[in-house]
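One protein chain is absent from this view; the other protein chains keep their places.
In order of appearance the chains are A, B and C, and numbering begins at 1 in each one.
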Amino acid sequence: MKMSRTFKFVYKLGIMLVAALAALLMASIILWMIGADVSQTFYTICFLPLTKTLHMTEVLIRAIPLCILALGISIAYRSGIINIGAEGQMAMGVLAFTAVALAAPDLPRPLLLPMALLAGVLGGGLWGFIPGILKAKLKVSELLSTVMLNYIAAQFYTFCLRVLMLDPAEKMTGSGTPQSMRLTANIELGRLSGRLHYGLFIALVLAVLVYLLMWKTTFGYKMRAAGSQDRAARYGGINVSKYLAISMIISGGFAGLAGGIEIAGVHRRAIEGVTNNYGFSGVVVALFGGLHPAGIVPASFLFGLLIYGSTLAPTRVGVPANIVQVMQGLIIIVIVTAQMVLSNKYLEARMCRRWNALFHKQKEVA
Amino acid sequence: MDFVVNLLAMCVPFSVALLLASIGEMFNQRAGVFNLGCEGVMAMGAFIGMLVPFMIGKGGEVANYWNYLGILAAVMVGALLGLFFGLIVVTFRAPQGIAGIGLQMFGVGTAGTLFRHFVGGTQSVVGIPNSPVPLLSKIPVVGDIFFNHNLLVYFAFLFVPVAWYILFKTSWGLKVRAVGTYPRAADSMGINVNKTRYQALMLGGALAALSGAYLSLAQAKMFSQSLIAGRGFIAVALVYFGHWHPVQIMGGALLFSLAQTFQAAIQGLGINFPYEFAVMLPYVLVIVVLSFTSRNQTTSPSALGKPFNREIRT
Amino acid sequence: MEHITKRFPGVLACDDISIHVGEGEVLALVGENGAGKTTLMNILMGLYQQDEGRILINGEEVRFRGPEDAFAAGLGMVHQQYMLVPNMTVTENVALGYQQAWKPLKLDLKMVRDRVIEISEHYGLQVNPDAYIWQLSVGEQQRVELVKTLCLGARFLILDEPTSALTPQETDELILLLKRMKDELSIIFISHKLNEVKALSNKVTILRHGKVVFNGETDDYSPQEIAALMTGHEVQLPENKEPDMHGAPALVLKDVCVRSDRGFLALDGLDLTVHEGEIVGLAGVSGNGQRELAEAINGLRSVERGTITFFGVNLANKNPYYVIDHGMGYIPEERNVEGIVPPFAIRENFILKDSDRERFSHLSFLKKKSIEENAKRLRDDFDIRCPGTSTSAGSLSGGNIQKVILAREITRAPKFLIAVYPTRGLDMGAIEFIHRELLKKRREGIGILLVSEELDEIINLSDRIAVIYKGKIQKVLPHAEANRRNLGILMAGVNEDE
Partner (left out) sequence: ASETAAAKESGAVKIALIIENTIDDKGWCQAMYDGIVAAQAQMPGKIEFSYSENMPPVDAGSIARQYVADGYDLIVAHGAQYKNLILEMAGEYPDVSFAFGTSAEVGPSNVFTYMPESEETGYLSGLIAGLTTKQNIVGLVGPVDGGDAARYNRGFVLGVKAVNPDAKIQVAHTGSFSDYVKAGEVATSQIKNGADVLTGSSQQAIGALRATAESPTAMWVGQDIAQFSTAEGQKKCIAASSYNYAAVIVGMVDKINSGVKGGECIPMNFNNDGFIFEFNPALPQYKTPEITAAVDKALADFKAAPGVLANWSSVDYSTL
């Protein structure tokens, strides 16, 4: 019983079509309920952003933090720890980055920018280390500790911006908005076009580095072993708790770096709302990208596209911005489902037999 | 003394939303399904719950029983979302973590979208009134803490022993536990693993939606797009905190909301420290408690997060 | 069952198999690993649906959608892998299938409990209905499985390798019990141990590659003949007949005390010495501290008291890396979760302990080529049946997983080897291969601590045999003095010297 090429093609295509239709249908129902123009909405969210350079740059500036965060999250995930605390780690990275920029504004850029980014890495890494060590030493579920640490980080973030790093101008004029002063030009990342900044290259380089680290070095090998089957790893002489903690430091460090880059490239001062839910979207991008850099890079672009496309929806087609969440949710659900169905060899074999039976019968009839 | 009584009297109703959602999530997880979409189901429940009385009263006052119709509708939508999630993670065996995040986004997004369209902006509702228990509510101290709340509060706390009974004393509970620990064994005993998981998901969804409806109709008595504000995630966390046991989960929910009320109260005392640290308190507390209790505890239901397929050997 | 065919992706598990069991008959189903025995039985129980063929019971065709239908038809199966929920009691496990006790609002556990007691008394199978499964030894779990199946009213019993994890005594008891039950039940009995087949069954059917290759009356054939029919060639398990050649002490345990997961002292002042170039068999009923011993030596479990001297260094409370670094080789009991990282490719599993070594990595970058070469070589040398070296180890069959572990441990050139139940659940061919490898290592002057419940295996291979009982060494016998009888008595805790 060989599977013919035609069958494989028809099978795969069929599943993907059904999946796409299912997503379209469900989104359409909701759009129809609120009386929106369905096709125009889809066009605006999925294709319009691809039509202009301005749009594309905006898509990419969302893809950059998503990609970096997802890379970090994938490292933790591969090491057996589900990091949903990237939101908090990113905030801590922003704080550390800002602290360095505020402390030494006069250092030259080649020195200051790397220093500040490194501080971001350390800040995020430290925040990631907490759930890592709690899990490794005290067996505290990381699902719980990371969720809690997100809230704690959010409050600490406001505290810092409101009290420690408050823009003197805000204080003097009394508007008092919790944000830092505009940071020195020495920490700015250059821009390519529009707001698109050099963080793009950092993200791509990191993707390559993560690939090398996880798949080409003993270090990554051990982390993956610890994450896949911790008992076997321990048996094999791998210090599982050590790698667990390290992977969380790295993961947090990536989130912190993403925060730093976001400030250096986009905002240029620490403001409220920088993390922008990227921490959660990052988990989705990581899983969506198959926890592999080669998948994460395109996945982050796709989600950047979706997120950006849906900010256009309210003004262009009068659909509430919440529709982005609906679409994102549906796309995630449908794609993971389709992936699962596609990888089910048992189903494939069964369908193949049906197909062959059908095909042969038709032949006989003919 | 008054201060303490007040704290306790408030933390009881404030814990209800977390309690209901956590117990629901507990059923999901006991059956081996990890539903991170709790937040989304809560949002839908909160929205549907308020929508029914809102539509019927055209935004004005309505008779109280319409609220319960709203709750009923919310519970049904919750069960439907559970069913939908079951289709994805039980039948199609999609990875549960990511599908749960998908459900969360879908639920929160849909509730928000429909809300914008059918209701508009932040909207308050008349909601469910308090029903003090006759006599009992007059007992000093105890009466205020336990017997001066709305019906859903009583329901939620009475449901804790019920949930315990269901889980440990009924055949369905037995099935749920078996399916969540060792589905292959349950299957070999003729138990329909997927069906049991579907049922648990529907119950969990119904409870999460009830929890949302409690927030919109009984606690906040209003709805806005950000009503749930992460409580769904906390509810999931509390399941771990309570080690998959209804009574311990109740303890966790009470502790959390006690800390929450306490922090609001100490801010009012005018002690000189940044309020952010007070707001952090409940979250810090949970982590600290867990650090002391996680070490020697039984772990999660061992099939948690693993889809079951008879044919695929593991 | 007639003309049963079942396909899995890429595998034809059952190929037009027909078998027939009469009332009161015992049919033995034998065949190499992967021959399709379990699959066939799963089809009979309604767990899998056959692609072709049909099942007849008392002449009527039946179609089971699930095990519940099979139960209703009076079938019951004891699975190869125990189907017991560990964190539930015996009673609760039985209640899972005992629908009479499922009252609408209540689960009548008392009724189930009474039933368990009734059945266990009727058949003389001792079980404690209130014990949690995780508290029970493998043998006890086996009894629970039987009781469970019988409680559900099975009149037709399927036993899939019921003895693979039992001690000799337990096995003998089980065979006796089954013989008694023959009058009331029909039985299909699957086993790799042909003397059991001989002792119990009326008829024997041999499967190979999913096909029936032989059908016959058991009485007409000797175990050797059946083995030959099964594998297609003579099977000759090797014996350790070579002269004693042991050297200096390699591993010396003194007064070792270790706690089990449940907190009691699993090793309670254990003393044992193994020399270079000798195989010491550690016999004992499982659950008497074997696992804890192996884990303590390998740094996976903390030692409360005592010393573990390994070529002069004390291994007590050292980490696994330290132990491995000092030349210890270890074939663990749980091959699937401990011995391999299941999602990793075979070639990655081969370097589990050596990823840091210059051989496989340089400046912590993995050397892809030498890893691949190593994998190819080991695959060929150890005859590991797999589609390729990048296949995930978890998808291999049990025997092949065992070979992966063995290949890794042996070729790492260890100074010493601890092998725990190395042949559990494997077919004759695989056992033969593993025994030969172990003897070869001995000849090279390596000390081996062989933990096993198979007395034949221990007697065949060991120079000396230590019997462990309740965390202590009961007695150490030289090869010449050991036989099944005196070992069995020692394992039961009776020491005739005292």
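General remarks:
To be clear about the criterion, a contact is a pair of C-beta atoms (placed from the backbone, for glycine too) under 8 Å apart; a residue touches a chain by one contact, two chains touch by 3 or more.
Keep in mind the model is a prediction, meaning the values are calculated, not measured.
Here the chain not displayed is in touch, across the complete complex, with A, B.
Per the touch definition above, the residue from B:Gln96, B:Thr110, B:Ser171 or B:Thr261 contacting the chain not shown is B:Thr261.
Remark: the omitted chain is touched by one listed residue; of B:Asn6, B:Ser131 or B:Thr170 this is B:Asn6. Touching the chain that is not shown, out of A:Tyr77, A:Phe219, A:Phe288 or A:Tyr308: A:Tyr308 (per the contact rule at the top).
Checked against the full complex, the candidates A:Thr41, A:Asn83, A:Thr98 or A:Gln155 give a single residue touching the omitted chain, namely A:Gln155. Taking the complete complex into account, residues 54, 58, 61-62, 154-155, 158, 162, 169-170, 173-179, 182, 194-195, 266-269, 271-274, 276, 308, 311-312, 314-315, 320-322 of chain A touch the chain not shown. Taking the whole complex into account, chain B touches the unshown chain at residues 3, 6-7, 9-10, 14, 17, 60-61, 116, 120-122, 124, 126, 215, 219-222, 224-227, 229, 231, 260-261, 264-265, 267-268, 270-273, 275-276, 279.
The criterion applied here is as follows: only the chains that are shown with their structure count from here on.
By number of C-beta pairs in contact, A-B leads when A-B and B-C are compared. Taking each chain's centre as the mean of its C-alpha atoms, chain B lies 44 Å from chain C.
A straight line joining the Cα centres of chain A and chain B is 27 Å long. Each of residues 346 in chain A touches at least two other chains. For chain C, the set of residues that touch two or more other chains comprises 8. Every residue of chain C that touches chain B in the complex is listed here, in rising order: 8, 45, 47-48, 66-71, 77, 79, 81-88, 92-93, 95-97, 101-103, 105-107.
Per the touch definition, chain B reaches chain C in the complex via residues 169-171, 173-175, 177-178, 181-182, 184-192, 298, 302, 310-311. Residues 30, 33-35, 82, 134, 138-141, 143-145, 147-149, 151-152, 155-156, 158-159, 162-163, 280, 283-284, 287-288, 319-320, 322-333, 336-337, 339-341, 344, 346 of chain A are the ones that touch chain B when the two sit in their complex.
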